[in-house]
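The complex appears here minus one protein chain, its other protein chains still in place.
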């Protein structure tokens, strides 16, 4: 072999240039455009307190979306997240009626989320069953347990200091939830983009067989991802329960759809393998702004769900239609 | 292992029989022919939609929009009735509308290659939202419906209401479709081995599209039956029913990986859930248990299905073959 090796450059395109041309940049422009449109459409929009209120439209869902993004990048999905919120919230209610204080309530909420995630993870990762059906099953199971415990009743009367998580402010208009959201965004961004665990997630999503053939413990990574998703649903349950101040078994109904939509809108490939946390963060803002804007225009919630459904299909369909047209041209 | 699959229906039938015997032990009133007939009638929509869902799942897809489709066509049927459209036209209309909604799902899956779960999760909310748009969020109640509109599912014939007869007819129709037509057999081929299906000249995408259209048409028909039977139409009717439908299929041995399932299995799966739902209040268990039970049943059934479906590896050694 000749000793004169040919030199291969590390990169031809700088990461910055790549980022400029990415889905995330496009989404950011969309977000800014919606922001401006909202500001023009409603005089109530550009008000710090109103905007602060609007963040509740997405913070809880986005917390789950970060973990869900990693799960979907790895080629799995968890449709039971809303049901986990319901069960975690119910368990907190149970703990509350037993007279426990706020610290225990939070631990119960997070613990329930973890346990549900471990349950999903065990069935999917260890037994190798398809996550779509399994989590459709656990979606009924977890919420079903809430119904068994609560029936048509509701837990109310959470301790006053418990309200801090969902109703408190850190400084000025910055809510506790927004801070939790921001902290989790950074944490998940680092986990996915800066650690070897995150790298393994991408590898599994692109080619699970090659991952196994390269010494990656695929089942373990997937299990941890389900655990994380369950934990985030637990965090969301704490925030949501605290914000609403009550628990009904129908709490957070339909959240799974909005979370998946947020993840897909954020540029995560639903078939796995690619996507970023910054994309999900921007998608969270876009969805929050759309919902808030439509709300200011008195559009009812169910009609907003049409937009969300169209958004979900549209963001996947449009690039494919575009590619088909280009191939024909 | 070899006979297990064929006996899957027998096993499920046995479980159902055992369930009935256990209930009869304490509550003999539950197993009288009249009550069983009413349980069957109650389960008719689930049976029809489980069959519809089965053919979609056979082709390796899933349709989560069936319940929303049902609710939308039901609302349209009630509104058409309010405008004085004759019942025969309404029936044609709901089937066509349902099929059209199924076709939207099918086209997105076939032509744009979008995962069925995403497509139908999206159309599910869109269809529900459309109900709100056309109805303005208002209910259509019994007194706003004509008697003829409400009567059809209830007309008794040979002791059974028309609703039950329709379910029976559709079951027979599916048995013919799935067992005796080229399209029906290609559902199995596409789901069982898409690669081989191409070799035998079957168009995978078009077959999936056909499954979605048929499922949509069935959801449309069920939409009318549901609204006429319960004499009410509003945005949220049959909310979450898509999960029951998937549960009935999975319990009935339809493999979510495609290519495996039977008409008998889907019907028995639906009956299992129907009996469970009707028996719970009778035996004094809160109906709030139902959701958790069907969730647990899905998980157990999917684990059971996976154990059956595991394919053996390549056999090289002669003595092992």
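As written, the chains take the letters A and B, and residue 1 is the first residue of each chain.
Following the convention adopted for this analysis, contacts are C-beta pairs under 8 Å (C-beta built on N, C-alpha and C of every residue); 3 or more make two chains touch, one makes a residue touch a chain.
Everything below uses one rule, namely that contacts and distances are computed from a predicted model.
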Hey, which one's the missing chain according to UniProt: "Cytochrome c, mono-and diheme variants", "DsbE family thiol:disulfide interchange protein", "Chromate transport protein" or "Sugar ABC transporter ATP-binding protein"?
"Sugar ABC transporter ATP-binding protein"
Checked against the full complex, the residue among B:32, B:181 or B:286 that touches the missing chain is B:181
Out of A:21, A:126 or A:199, point to the residue that touches the absent chain in the complete complex.
A:199
Omitted-chain contact residue, chosen from B:189, B:233 or B:299
B:189
Touching the hidden chain in the complete assembly: which of A:245, A:273, A:295 or A:314 does that?
A:273
Which parts of subunit B are in contact with the chain that was left out?
2, 5-6, 176, 179-182, 185-186, 188-189, 192-193, 195-202, 259-260, 311-318, 320-321
Positions on subunit A contacted by the hidden chain, ascending:
1-2, 5-13, 194-200, 202-203, 206-207, 209-217, 273-274
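In the analysis below, only the chains that are shown with their structure count from here on.
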Residue numbers on subunit A that touch subunit B, as the complex places them:
77, 123, 127-130, 132-134, 136-145, 147-148, 150-152, 249, 254, 257, 260-261, 264, 270-271, 300, 302-303, 305-306, 308-310, 312-313, 316-317, 320-321, 324
Give every residue of subunit B touching subunit A within the complex, in rising order.
62, 108, 112-115, 117-119, 121-126, 128-130, 132-133, 137, 235, 243, 246-247, 250, 256-257, 286, 288-299, 302-303, 306
